[in-house]
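The complex is shown incomplete by one protein chain, all other protein chains being positioned as in the whole.
Up next, chain A:
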Amino acid sequence: MTVYSDEIVCAPRAGTLYDVLELILDRGMVIDVFVRVSLVGIEILKVDARIVVASVDTYLRFAEACNRLDLEHDSRSKTVPELFGGPVARTVGKAGAKRTARSLTDKVRDVLTPDQGDDEADDTARDDADDALTERAARPARKRRSDDDRPRPRRRKAEED
């Protein structure tokens, strides 16, 4: 499993492949006398990589955290880090939400992040984007069991501004 640094990243870094995926796949020069191979499944892969957390699961998590807040006193609730599962209040929320989104985003990251070592067999299996898609297909069914309605992560657009 990939471990993330949740601190604010200021130092120079090459970036994980995930960070530059859209650049490599969507930007860059295309000259039309050349041929761009159609990458089957890649559109789905990209969409999955950015499917968002805004599901009922997430909402309930927010509500739970909020219900533990002390609404009457202006002090930080100690339960927030606990709920989102991390040591530092300011960044744990991110970790928690990521966990909610683990189904897709992290799966794709796991597949694409080149920090898994070079174990050949493992690499070959994880290497293949299609494997991520297979995992994805299995996911909604599992989620459905835990939620009564609207269980799937929805593709959401920036709709508020």
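Some notes on this structure:
Operating definition for what follows: contacts are C-beta pairs under 8 Å (C-beta built on N, C-alpha and C of every residue); 3 or more make two chains touch, one makes a residue touch a chain; residues count from 1.
One rule holds for everything that comes next: contacts and distances are computed from a predicted model.
Its record in UniProt calls the unshown chain "GvpL/GvpF family gas vesicle protein", which is the match among "NADH-Ubiquinone oxidoreductase (Complex I), chain 5 N-terminus", "Anti-sigma factor antagonist", "GvpL/GvpF family gas vesicle protein" or "Phosphonate ABC transporter ATP-binding protein".
Counting over the whole complex, chain A has residues 6, 8-10, 12-15, 17, 19-42, 45, 50, 52-54, 56, 58-67, 69, 71, 74, 76-77, 80-81, 84, 89-94, 96-97, 101, 111-114, 123, 126-130, 148, 155-158, 160-161 touching the chain that is not drawn.
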